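Written below as structure tokens is the structure these notes are about.
Shown here: the complex without one of its protein chains, the others still in place.
Just so it is clear, A and B label the chains in written order, and each chain counts residues from 1 on its own.
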Amino acid sequence: MFKLKLAAIAVATLGMHAAGAAEVEVLHWWTSGGEAKSAAELKKMVEARGNKWKDFAVAGGGGENAMTVLKSRVVSGKAPTAAQVKGPSIQEWGAEGVLANLDSTAKANNWDGLLPGVVANVMKYKGSYVAVPVNVHRVNWMWVNPEVFKKAGAEVPKTWADFPAAAEKLQKAGFIPVAHGGQPWQDFTVFESIVLGVGGAKFYEDSMVKLDPKALSSPTMEKVFDTFRSVRKYIDKDAANRDWNLATAMVINGKAGMQFMGDWAKGEFTAAGKVPGKDYLCLAAPGTEKSFTFNIDSFIVFKQQGADAPKAQSDFAAAVMSPEFQEVFNLNKGSIPVRSGVSMAKFDDCAKTSAKDFADTAKGGGLVPSIAHQMAVPAATTGAIQDVVTSFFNSSQSSKDAVAKLAAAAKTK
Amino acid sequence: MDDKKWGPWRITVYALLIYCVLYYLLPLTVMLFNSIKDLDELKAGNIMAFPSKITFEPWVKAWSGACTGITCEGLSGYFWNSVSFVVPAVLISTIIGAFNGYVLTMWRFKGADAFFMLLMLGCFIPFQAILLPMAQTLGVLGIANSTAGLIFVHVVYGLAFTTLFFRNYYVSIPYEMIAAARIDGAGFMLIFRRIVLPLSGPIIVVTVIWQFTQIWNDFLFGVVFSSGERQPITVALNNLVNTSTGVKEYNVDMAAAVIAALPTLFVYVVAGKYFVRGLTAGAVKG
Partner (left out) sequence: MSQAQTLSPAGSRGSWADAVERALPKIVVAPSFVACVVFFYGFIIWTAVLSMTPSRLLPRYEFDGIQRYVELFGNDRWWLALQNLAVFGGLFIAACLAMGLLLAILLDQKIRAEGFIRAVFLYPLALSFIVTGTAWKWILDPSIGLQKVVNDLGFTGFAFEWIKDPEMVIYTVVIAGIWQSSGFVMALFLAGLRGIDDSIIKAARIDGASMPTIYRRIILPSLRPVFFSSFMILAHIAIKSFDLVMALTGGGPGFASDLPATFMYTYAFTRNQIGLGAASAIVMLMIVVSIIVPFMYSELRRSRHG
């Protein structure tokens, strides 16, 4: 019924676009310096193929504002050409029947060969490409200030079992062991790294991706919450609602020892003139060396009116996947290229490690979607689980209760 | 007791006032101080301290160099985007409010009170809830994501308050004046033009200030109903301040925030006197 209405509106506005160069309107939330620069590169490439770029930037959170705008746009019959949407939301949009098909572009450019299967599946709805991936962020990073560890005489923890001893030493030496920002998504980011580190990739997949009730209410999950609770002991009391980059600053200026955060944190270190391997270390979160939680930005494309729209969309998608764009964009953003066949020569050591692990885990297993960054399960379920995680972290709830709540939240549809 | 002598009462009055003034000024002070600090000092130091070295670079960057999307040209362009829809929206909603208030007090019809109550109650609907139906309506009307559409939305949801202001003001105009004019044969428009409008100065000031502030500061409607390339300044400000994975420059954020607020600040500081005067002239009579 509603889809019919949408179609009617679409037909009504048909032909309202001016002839000439096809317009590519792109809704995104890349507005900070480095991101804006890289998006500008994309614009150049799309325009070089004879299209007109219409920028549509809406920042805020992980795209919350942009999603609101996008929904209103689609309802009013004026969907943009492409919009930054990621993870299972791609399938949710697909189910509404408003997305365009990119299969021919994908075939012409051999996407199936260039993308790991796990990633390609995220981009598809019912077997057809409806989205194009831009980059890969690794989430299970630990950012370490080696100077702080040296001063405290502590070893950088390799497993979560080592963690309390190291954190204790840092605290005794007067440092804040873990720099953390107490916002729900940051709590969740730490949590998922613990699930991965304590339970391993298979457990992560069973519990966080497949939502298997057995895994969710297993003793392992209780142990995860216990570990999560112990991390809580080693953050400072002012962490609540701190922005992630202020937490990173605490690692940079030697107030804190480590931070669990995705690879966008690197930008802060770089901006402060720090060198990886010397001033700071980028290591996999304890016990997650052989795994890789990915957070992939992607664009979905909408059905458009006008005969020239498919060509413009194909140009756009091809440009996004081109090695030139993948290189320049990811150099700016701190992430790594999503496709194979891009030279890593210009990237820093952290990115090189990341790229190698990405390729290895894609082949050998251990490449899992980040639930905290909406890559694993639909938004409603992600939100319900996040509520459980963050309220556990901000209260004195027992791990047993939390496990029970988690299992209940995972049933949210 | 309330004479201009320096008794304990007057000292208490001044002490309380000074205390309150400090409380009210605190956020603006923090914003101003930090907008003229360099980033290192800001991150390291005391946010309430006066900068040790003053720099106006953040202001320059916020106005003409900060990134708000794919372009990095600061807030300057968005300023005019905002003006282009705020002015018509304020004028139209004020005019409609004036006529509504006029009818509801001097040309009362059966159900006038009920209409007023409906209007006052209806606008309690949370604006987040009307986004989708409004988007669909605007799509059908063919003004989705245009300046016209945005003006339309602001006028509709400003109606309740403009009507409230004018109604409460016009209640205090003696009805006998209108009755006499009607007996003399003056019609609806003539009475409005000759009698009511000349008395309306103060309440027009109040309504215009109120609407200007509301619409200028609005983010939600602006982000949803404007077209991508003609976004209002609040959206640009949001894009500049609320980046998710970028490096933050708090001093530029602060400068941008003050710039975005300059027009409304100006209006309140300059017209604040008329605001209270306008309210005094009758707007507060229930």
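Observations on the structure shown:
Here, contacts are C-beta pairs under 8 Å (C-beta built on N, C-alpha and C of every residue); 3 or more make two chains touch, one makes a residue touch a chain.
Keep in mind the model is a prediction, meaning the values are calculated, not measured.
Across B:Val60, B:Leu119 or B:Ile173, the residue that sits in touch with the chain not pictured is B:Leu119.
Residue positions on chain B in contact with the hidden chain: 1-2, 4, 10, 13-14, 16-17, 20-21, 23-28, 30-31, 34, 46-48, 96, 99-100, 102-104, 107, 109, 113, 115-130, 132-134, 137, 156-157, 159-160, 163-164, 168, 171, 182-189, 213, 217-220, 234, 237-238, 241, 250, 253-254, 257-258, 260-261, 264-265, 267-269, 272-273, 275-286, in rising order.
Chain A residues in contact with the hidden partner, per the touch definition given at the top, are 1-2, 61, 64, 67-68, 71, 74-75, 89, 92-93, 95-96, 182-184, 187, 236-242, 378-380, 382-383, 387, 390-391, 393-395.
The criterion applied here is as follows: only the chains that are shown with their structure count from here on.
Taking each chain's centre as the mean of its C-alpha atoms, chain A lies 37 Å from chain B. Those residues of chain A lying in contact with chain B across their complex are 9, 12-13, 25, 27, 29-37, 39-40, 43, 53-63, 65, 68-69, 71-73, 75-78, 80, 137, 243, 245, 249, 253, 262, 264, 267-268, 271, 333-334. Taken in their complex, chain B has these residues touching chain A: 43-44, 67-72, 131-132, 134-136, 138-140, 142, 144-145, 223-225, 228-229, 235, 238-248.
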